[in-house]
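Here the structure is laid out as structure tokens; the discussion comes afterwards.
Excluded from the complex is one protein chain; the other protein chains are retained at their positions.
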Amino acid sequence: MATPDFETYCQQLFDHKTAAGKPEVLKGIRVLSCTQYILGPSCAAYLAELGAEVIKVETPRRGEPMRHTTPFNEPLLFPLSRWVPEAGTGLGFFGANTNEEFITLDFHRPEAKAAMLELASKVDVFVQNFRPGTFDRWGMGYQHLSKVNPRLIYQWLGGFGGWGPGRVRASYDILGQAMGGAFGITGEAADRGGTPAKHTIWLADYWGGMMAAVTILAALYWRDTVSGKGTFIEYSQVHGVQRLLEYSLPLYGRYGIRRERWGNWDTELCPHGIVQCGKSSYPSSQNPQEKEVGYILVTAHTDEDFKKLCDVIGAKDLATKFAKHDERVKAENQGFIYDAIEAWAKDKTKEDVAALLDKAGINNQPVWNAKEVSEHPHWKLRGAVQWYDDPIYGDLHHQGPAFKMSETPPRLKWALKPVGADNERVYGRLLGWSKSKLAKMEEMEVI
Amino acid sequence: MAINQGLVLTCAKCSTKNFLDPYPFWNFSGNTKCAGCDTIYAVSFVKGQQTSGPTPGSGKTDLLPGYAEDKTGTPITGDKIRPAPQARPDPFSGKQKHIKQSLRGKPVSGSPLKKEDLVGSRARFIADLHKA
Partner (left out) sequence: MADTTFPKHKVLPWPAVPIPTPDEVYAGMTDQAKEYPLSLEKQLRQSENFKKPENLTTVRVLDLSKGMIIGNWASSMLSELGADTIKCEPPDGDPLRWQTPFGRKEYMFKDAETGEPIGLHFLHEMRNKRSVTLNLEKPEGRELLKKLAVHVDVLIENYPPGQFDAWGIGYRQLKEINPRLVYCWVGQKGQWGPSKDKPGNLDPTAQAACGFVHGTGLPKEFGGRPTRSALWVADQVGGTSAAIGILAALLYRDKVSGRGQFIEATAAEAIIRILDYNWGWYGFDGSIRPRYGNWDLAINIYAVNPCKDGYFMVGGGHDRLWYRIWRTVGQTRPDLEDEILDDKALRAVTARLPHLRQVKTYTVLADWQKDHSRADAMHHLLAQQVASGGVNYIDEVAEDPHFKYRGHVDEIEDRLYGKVLYGTSPAIASECPGRLKWIGRPLGYDNEEIFLRLLGIGPSDLAQLKKHGVV
């Protein structure tokens, strides 16, 4: 198949440890991120991973609300800021503010507005996710900033957009998932006692930020190769979720058929589903997450693979009855197949099942938990998850960028910094503020 | 104010409030058990609406409440209620967890600091790690 050295070639080309020695795509592009939570911030973070100079603006002293979000209250990194060292930043902040510089500014103060306008005149991209119209009222809408800076790419992100019947609604990620339709079709089927299930990732927020990053990069491409002009871009996260719905929409539109939940099975391919393995992979672990039984994805939807699978699990009757995919994939038939696989797997761990299926050449993927992913040599080698030496917080474990590039790779430099950690550097560098002006603004809590 | 009978089951015997959480109990018919006094109650819910019970009964418990508080409002935990999802062997306290070392034993700034502990915006003990 592959020439023997192709894998080595790729490994060398995409090695995340050599990324720092390679150029950055967005060198020289400056971004101002006036954002909170995840939707807006993540958009700017994806640009920061590509080398843009991203300046995050937060409320003085305590920073933005996502810093105060952490699972079950427990993990925090200190200090929150040099003014409030007894408080910490929660891990909810991780992933959405990578590689950025952190300044503070209280938007409500008149002195702040002057500073904002000055900053905005010096940036290529302005990202904000406040309620529609808020920044316009403060004199910092696209209509205002584009006059000062016609090359500005102004990205607004939010739930429902600034126009239309639902424009005044605040939104959250899972509200976007729910109203957008992805929530209602995910989860175990109703007639098997299931309920709709939330995607564990902040899908609407984090992936929404990616979608906005796509439009920003496309806008930069257009600006810098053709037009020289900026643009206003509006991203509605519920719109994004609706874009994900694929066949559900044309099916409903022409035939009035409503897609429903189908649990861990696939509507288009069979078998291609996640089944339970009856034994725990770590029966003596004290951690309930490890003690739980295992699960595995079994993919054997071609007629040839299905026959092999039936041999492995000893289901000769199914092999005959469902030899053809058109029979297997029918809604009324799928259950027989998965029940048979689960019955066979009842006395096995997911690793046992994987080994047996691997031997027979049947595709499978065990369901890995956060520890299994973190410790897996594949993800570690590829830098998908990595330990890194953070200059402020110490030894941190963090995700790497989502994709790899051979010449100008995105990279992780730092996960976060304390609130206002870069005030002196940014205000001094960009606005020429003296030490005394900085001190005054700090005293007044403008910054 | 007493709670109307429903997903919050107030035990007639000991006044313990048993919280029958909305996912497992929404469409449920069977026995649950008061976390305060072990009385078995037969209950039925359809779409969260109580269609029968709570009727004191006997037999095996089908599903424990998700949580309970006695008549003074004190939480009842342990094996009288269903276990909470856990990320580690030790159960969550709901309080901040302060650490000085990461999982692999290297220094990390995971505990509260005072102003005198800082050099700029970072903990001195972290800054000291990078001293030549």
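A and B label the chains in the order they appear, each numbered from 1.
The working rule: a contact is a pair of C-beta atoms (placed from the backbone, for glycine too) under 8 Å apart; a residue touches a chain by one contact, two chains touch by 3 or more.
Note that the structure is a prediction, hence the values are computed from the model and not measured.
Engineer: Determine which one of A:G21, A:P110 or A:P165 touches the chain that has been left out.
Structural biologist: A:P165
Engineer: Looking at B:C14, B:C37 or B:I99, which makes contact with the chain not pictured?
Structural biologist: Touches the omitted chain: B:I99.
Engineer: Write down which of A:L80, A:A112 or A:L297 is the residue touching the left-out chain.
Structural biologist: A:L297
Engineer: Consider the whole complex, including the chain that is not shown, and state which of A:R243, A:K316 or A:K346 touches that chain.
Structural biologist: Of the listed residues, the one touching the omitted chain is A:R243.
Engineer: In the complete assembly, which of B:G57, B:P83 or B:G120 touches the absent chain?
Structural biologist: B:P83
Engineer: If the missing chain were put back, which residues of chain B would it touch?
Structural biologist: 1-4, 6-8, 17, 19-24, 26, 47-49, 66-67, 69, 73, 75, 77, 81-88, 92-94, 97, 99, 102-104, 108, 110
By our rule, only the chains that are shown with their structure count from here on.
Engineer: What is the distance in Å between the mean C-alpha positions of chain A and chain B?
Structural biologist: That pair's centroid distance is 29 Å.
Engineer: Residue numbers of chain A touching chain B in their complex, please.
Structural biologist: That would be residues 71-79, 81-82, 85-88, 193, 195, 285-289, 387, 391-397, 417-418, 420-421 of chain A.
Engineer: Within their complex, state which residues of chain B touch chain A.
Structural biologist: Residue list for chain B touching chain A: 23, 27, 83, 85-89, 92-97, 101-104, 106-115, 117-118, 120-123, 126, 129-130.
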